[in-house]
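The other protein chains are all here in position, but one chain of the complex has been omitted.
Chain nomenclature is as follows: A and B, assigned in order of appearance, with residue numbering initiated at 1 for each chain independently.
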Amino acid sequence: MTPTTHATQRQPRWLRSWWYHAAFYAQTWRGSVASSILFPILYLASLGVGVGHLVTAHTGLVEGQTYLHFIAPSLLATTTMQLGEGESLWPVLASVKWIRTYHAAAATPLEPDDILFGKLAWVATRAFVTSIIYTIIVGCFGALTSWWSLTLPLIGVLITLAFSAPLVAYAAAAQSDASFTTLYRFAFVPMFLFSATFYPVSAYPGYLRPVVQFFPLYHGVALVRAAAYGRGSLAIQLAHVAVLVGLAVTGVLWGRRTMRRRLTD
Amino acid sequence: MTNDYVLEARRLVKRFGDFEAVRGIDLSIERGESFGFLGPNGAGKTSTMRMISAVSQPTEGTITIFGLDPSTHGPEIRQRLGIVPQEDSLELELSVRLNLEMFGRYFDLPRRVVRERATELLEFTQLSERANEKVDNLSGGMKRRLTIARGLINRPEILILDEPTTGLDPQARHLLWDRLYRLKREGVTLIITTHYMDEAEQLCDRLVVMDRGTIVAEGAPRSLIDRYSTREVVELRFASDNHEAFHDRLAPFAERLEILPDRVLLYVHEGDATLREIHASGITPSSALVRRSSLEDVFLHLTGRSLSD
Partner (left out) sequence: MPTRALPLFGTRRSLRVLERNALVYRSQWLMLLSGFFEPLFYLLSIGIGLNHLVGAISVHGRLVNYATFVAPGMLATSAMNGAMIDSIFNTFFKLKISHTYDALLATPLEVEDVALGEVWWALVRAAIYAASFIVCMVLLGDAGSPWVVLCWPGAILTSFAFSCLGLAACTYIRSWQDFDLVTLVQLPLFLFSATFFPITLYPKWLGAIVSVSPLYQSATLLRGLALGQFDWIMVGRSAYLVILAFVGLHVASRRFRKILTP
């Protein structure tokens, strides 16, 4: 049998892993696309318009916006966070433990790093597409008033990676999914609720406000609002970006270790 | 002697924490050879296979595959290896064909090539009719065949199979043996682990017996039988349960004697002659059987009868 020496490396190895994830998704995408279009519309129609009606009647504007326009951008932040969470815990544990498809991939020329980068690149791709859809829908509800809104898809990717990278790293080292539910209950749900997503941070008593800064999502929400309305100082936005980038980078470094350990033990 | 070793390993050790799963083994495998690992569960076969697949890092020792070092040339080596892991690790939600095609892309094979090879391999493993079915719906034997087809998608020079036939029915096993035999004829080097003795005798030119992380014997199947067993075995059963009582009386007839709960085994050169002598001496077993010695006798002799796992 002739050796396969054609290996001219047309495609970098991590891209093959990205391609694999994409091809897998291509088989299973239908439901998730439907919900990623319907969800923001229904959500904004219900909470934004419905509850917004009550808020307008009682309070008027929130931070200078109608309630609908106030919560619409933050939806992008919470959704990209949830995308990062959902793509990273169970699917990764399944691939390294239950179905072991990452082990199968590691038996090909791919290295653990390639598998990790391919995965994260794929999650980022999904975040990008989802963010574009959300940006358009949020825009249709009239909540985008600045050209900075064009950066929303990139911010969405950043938020997703800030969650996905550390969680992939964590899941690659996990022995069971027992801790995942606890993570949801005690980290993700509170973060979702208390990151000034549904009401301005001024609703908190003064001593609590700095605490909110510890929620990574808070930085995402703040960044997304700033881009939507083109408001706030650039320096502060860069600080938000730095926090999210820091999380993503830490996650990648950690993931390179856990993935290697898991796949080459 | 030209030593055309495609794979060499020296003093391989694999530790998981404090536990030493592989304890310093040496291997040299020639191109075109089919090489077997025989051993009870937990002997360290899978750990060894994963190291010589350039997947897992040895704790100590060196490996060269195709003359390359896996720790620095992993991707180049794996480009030329086919690996069939002990567990199938297939995408259950996807079709049979897609499993092959998507996997082929990991080797950077052009789409057209992957498609052609997938068709060929489905034919080769007799899965063509199920090509568009979800893997989840396949039987265990079909999944195993698909995993083997997957391992062949890059036309490997060495095919490494970890317990390829465990859990399969006899038909599926024979089909697999036939396919592996054909690959061997085409010059593919086969490395196989198994705990089926007949499989090892059928497929392997040379094999090692592993036990508790070490190699306890090495050689061609027939030479191992010659070395570690006698030509024939006489199996005797007695009406009485107390087989131990026969030990002293039977010992003079055999090179080696083994008392089991249900029968007594005598390792001898000429089974029929021995049986006649036993009858002549007035011992009356309730049943007697003379058979050729097999690899199983070697295996049990070397690794013991108690469960190690």
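Note that a contact is a pair of C-beta atoms (placed from the backbone, for glycine too) under 8 Å apart; a residue touches a chain by one contact, two chains touch by 3 or more.
These numbers were taken from a predicted model, which means no experiment stands behind them.
A.B. asks: For the chain not shown, which residue from A:Trp19, A:Phe128, A:Trp148 or A:Tyr204 touches it across the whole complex?
C.D. replies: Touches the omitted chain: A:Tyr204.
A.B. asks: Going by the contact rule already stated, which one of A:Val55, A:Leu75, A:Val96 or A:Ala228 would touch the omitted chain in the full complex?
C.D. replies: Missing-chain contact among the listed residues: A:Val55.
A.B. asks: On chain A, where is the contact patch with the chain that was removed from view?
C.D. replies: Where chain A meets the chain not shown: residues 28, 30-32, 34-35, 38-39, 42-43, 45-47, 50-51, 53-55, 57-59, 62, 67, 178, 181-182, 185-186, 189-190, 193-194, 198-199, 203-204.
Please note the rule applied: only the chains that are shown with their structure count from here on.
A.B. asks: Please tell me the distance, in whole Å, between the geometric centres of chain A and chain B computed from their C-alpha atoms.
C.D. replies: Going by mean C-alpha positions, chain A sits 46 Å from chain B.
A.B. asks: Could you pull out which chain B residues touch chain A in their complex?
C.D. replies: My answer: residues 16, 53, 55-57, 74-76, 78-81, 83, 85, 87, 89-94, 98, 102-103, 105-109, 150, 154-157, 186-188.
A.B. asks: In their complex, what parts of chain A are in touch with chain B?
C.D. replies: Per the touch definition, chain A meets chain B at residues 1-4, 6-7, 9-11, 13, 16-17, 19-20, 23-24, 27-28, 99-101, 103-111, 263-265.
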